[in-house]
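Yeah, one chain of the complex is gone here, protein chain that is, but the others are all in their spots.
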Amino acid sequence: MKTTRTTSLAIAALLAGCATAPMTPPELDQLTQGIMKASFREQGIATLDRLAQDELQQACSGEKPPSDAVAKRLEAAQLASVRWPADDVYLGDWREGEKLAQNGRGMTWSDPAGVPSGGNCYNCHQLAKAEISFGTIGPSLYQYGRLRGVSDPAAPASREMLRYTWGKLWNAKATNACSNMPRFGHAGVLSAGQIRDLMALLLDPASPVNAP
Amino acid sequence: MRRRALAFALVAAAFAWPGAQAQTGTADGIAQYRALLADGNPAELWEAKGELLWKQKRGPKNVSLEGCDLGQGAGVVKGAFVELPRYFADTKRVQDLESRLLSCMEAQQGFNAAEIAATPFGRGEQLNLEALVAYVSAASRGMKFRLPQARAEERQMFEAGKRIFYFRAGPYDFSCASCHGEAGKRIRLQELPDLTRNPGDGVGYAAWPAYRLSSGELWGMQRRLNDCYRQQRFPFPGYASDATIALATFMGVKSQGSVSIAPSIKR
Amino acid sequence: MQTRREMMTRSAAVTLMLGAAGVLPAQAQSAWNKGAFEGKSIDDVIKGLGLAKPVESKDITFTAPDIAENGAVVPIAASTTLPGVKRIAFLVEKNPTTLAGVFEFSDAVETSVATRIKMAQTSNVLAVAILGDGKVLYAQKEVKVTLGGCGG
Partner (left out) sequence: MSDPMRIRAQVQGSGAVVRVLMSHEMETGLRKDAAGKTIPAWHITEIVAALNGQTVMTAQWGTAIAKNPFTQFTLKSAKAGDKISISWVDNRGDKRTDEAVVA
């Protein structure tokens, strides 16, 4: 507590010291960094290293998105890091996928360590028609496989769509640098097995997402 | 009465919503549910308790908070909430309602502010803070936000708040803007106010503090932000820390001119 | 039927009186119908309250939302202009225990009440009106309970 108070006094001094001339943007950045450092503390599994940004997070933290050139470069780097299913098996069990899609838990400071995370899908997307409580931050994924003509996921014609979808789930930033969607595989939020189950929810013709 | 009128306006708005036809039934249902709850907000229980606490002699020094200056002069409650956060010369800090109450509890009543800030929500003196926050915010119900930005310190907190709002980090890459940077979006069935601009009367910043139906508790802005950060998968923002005050300054300035309905009632 | 109802009124009034006099013993629960409140089905509750088989009636006006944004708080109301209605009970078919509450009206109040209940999941909710002559009428509505927020 003493540290917090000292730091906040230091920030107060910094604020007061610059009262005459407006701060420059770099000075404001520095002020913000000081405030962040003094304000957050570790709690449960939510450790302070989570505040250390990678290059992509930093580039996507502005009021405006980065330039097209920067975005393209970031996307290429993210795409290169995607881990494809080693055994070439893309689809798991859509029933497990539906459970994951409903589950919004995991990785908060109130979650115990070692408990698998949910996929949070319904928070932002429409999926199966029966679930009326869905978010709209992301596009509707109802009829995802059907609309993309995936009638037989094992057919060679489906392969491109399988890879595209896997890429989205593993690392959404590979196709859209500042996408709002987490990088589920890349960040270790979901395992390859869990992503397979979500793939099945989206692409298995038997999944309620693709029910006619 | 005003709240009721607003609730009906919301119902009307829901019916007029030009969005996807398939969703209209659900949106109407939710609007109807909220209208049925508009009368009889349990936040009133906290308002009443808060008023008693404000006037009661408490703490090691056994004095009331009636000498507390919330920015409008000692003891003035009405109108204080819609001008916070603001700069206070005695603490040399920009403060939101909750950090200011803590300062008063320490300076005047002799409480240990750091100890209260470290107390988990919903326990001990934090329970009393909830009630005080309900009481003070209710005294500005129907008034428009007009946060002062005359001082450099206040403008700097706005700028810091803006940077914190857009700061993406953690395992999910979330920032405040991930959910509150665009109008017309929802998480599940809950509309998300666009906090990068003025979301309007009684929406977003202008709806907190609020009674939370899910937990049956009164949440101040500090707890609202704290739970946002939990869901963002961030580390824990200290109670009344400068990051939370900077964010409140950013959201409050964006909401200038909108009418406060706090304490409201929320899912 | 009549006796049970009168007993309930009297014991509640006595509770109030004793309470005011400061002599209420800690466990004074005489009137609370434990059996009915522990019922896990509509039948259990009807039996627990000692009622006849309920008949659906358009004369009971029952207000409940189509969708509850939060099952922890679901606003409901029931009223009727039928003469002779002495009590209104609210039942939630799929709750762990079915009976939410029973309201008993004197002649000094309208047979109309609003309250808020908890619902564990999507379910039929019933407003059951109990008449002085032993008749039991009901109105029902399905309330969808949705999952909200980030769910974390």
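Read from first to last, the chains carry the letters A, B and C; within each, the first residue is number 1.
By our rule, a residue touches a chain if its C-beta (ideal position, glycine included) is under 8 Å from a C-beta of that chain, and two chains touch if they have at least 3 such contacts.
Just so we're clear, the structure is a prediction, and the values are computed from it rather than from any experiment.
Visitor: Considering the full assembly, with which of the depicted chains is the omitted chain in contact?
Guide: B, C
Visitor: Looking beyond the chains shown, say which of B:P42, B:P85, B:G181 or B:G252 touches the absent one.
Guide: B:P42
Visitor: Which parts of subunit B are in contact with the chain that was left out?
Guide: 39-40, 42, 44-45, 48-49, 211, 216
Visitor: Taking the full complex into account, what residues of subunit C touch the chain not shown?
Guide: 8-9, 12-13, 15-16, 19-20, 24-29, 31-33, 37, 72-75, 77, 92, 95-97, 99-110, 112-119
Operating definition for what follows: only the chains that are shown with their structure count from here on.
Visitor: Is the way these chains touch best called a line, a ring, a star, complete, or other?
Guide: complete
Visitor: I'd like to verify one number: the distance from the centre of subunit A to the centre of subunit B, where each centre is the average of its C-alpha atoms, in whole angstrom.
Guide: 27
Visitor: Per the centroid of Cα atoms for each chain, what is the distance between subunit B and subunit C, given in Å?
Guide: Spacing between the chain centres: roughly 36 Å.
Visitor: Quick one: subunit A and subunit C, Cα centre-to-centre, how many Å?
Guide: Here subunit A and subunit C have centroids separated by 46 Å.
Visitor: Where in subunit A do residues touch two or more of the other chains?
Guide: 108, 110, 122-123, 132-133
Visitor: Which residues does subunit B have that touch at least 2 chains other than itself?
Guide: Counting only residues that touch two or more other chains, subunit B contributes 26, 187-189, 230-231.
Visitor: Help me check something: in the complex, which residues belonging to subunit C touch subunit A?
Guide: For this pair, the touching residues of subunit C are 67, 144, 146-152.
Visitor: What does subunit A use to touch subunit B in their complex?
Guide: Residue list for subunit A touching subunit B: 1, 4-5, 8-9, 11-12, 15-16, 18-20, 22-23, 28-29, 31-32, 35-36, 38-43, 46-48, 50-53, 56-58, 60-63, 107-110, 122-124, 132-137, 173, 180, 182-183, 187-189.
Visitor: Quick check on the complex: what are the subunit B residues that touch subunit C?
Guide: Touching subunit C from subunit B are residues 25-26, 28-30, 32-34, 36-37, 187-190, 213-214, 216, 230-231, 267.
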